[in-house]
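All protein chains but one are shown at their positions in the complex.
Let's turn to chain A:
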């Protein structure tokens, strides 16, 4: 396949799989770590879960530049708001600021985001802010190119009132399923868990993730297969 020069100058896009899930007591946010320019993987270990305040985080997908800029503005506004209010901002306010920027600049931006966090009034909350700038409060949200493969999975696997461990396992499993099928998602799985006690970041490198249908075990070289005594060297 020919690699044209345009590919290297193409805008950085995060193919991405992003997920936000509420559980009994807080939220778990999850994402893959692949940032691509065309077919080249510009960053294989990016962090797509960005902090807005101590208690609210944002999952970014779509154009990397657009989502980073939006998150920078929202962090700035929220910081001022927190000072004025004298207490931590609520997740709803953070999500509203994100969607105002997204909606009012819809002709220029191409980014889908998931806002998740915990506040003392409403507890754990997830808000989806997809491409056009709608805002929708959901018990769980998925986004990015890899999310197409997860709609059916969540319909079946999601349940109300999970524990923290169940929610984290669900998120890791879902992101790894999406990575298996979506070429624009890959790398490691990052999760951020937010509850009344604070924020906890986890990191799952590729070798800790389960293998799905037809995925091969990691091996040093395919030539190793030849030395193994096998009754069926090749299936014709």
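Worth a mention:
As a convention for this text, a residue touches a chain if its C-beta (ideal position, glycine included) is under 8 Å from a C-beta of that chain, and two chains touch if they have at least 3 such contacts; residues count from 1.
Note that in this section contacts and distances are computed from a predicted model.
The listed choices are "Myotubularin-related protein 9", "Proteasome subunit alpha type-3", "Ribosome biogenesis protein WDR12 homolog" or "AP complex subunit sigma"; the UniProt protein name belonging to the chain that is not shown reads "Proteasome subunit alpha type-3". Remark: the omitted chain is touched by one listed residue; of A:21, A:49, A:64 or A:95 this is A:95.
Annotation: of A:81, A:164 or A:202, A:81 touches the absent chain (contact as defined above). Although one chain is not displayed, chain A still touches it through residues 81, 84-86, 90, 92-93, 95-97, 100, 121, 135.
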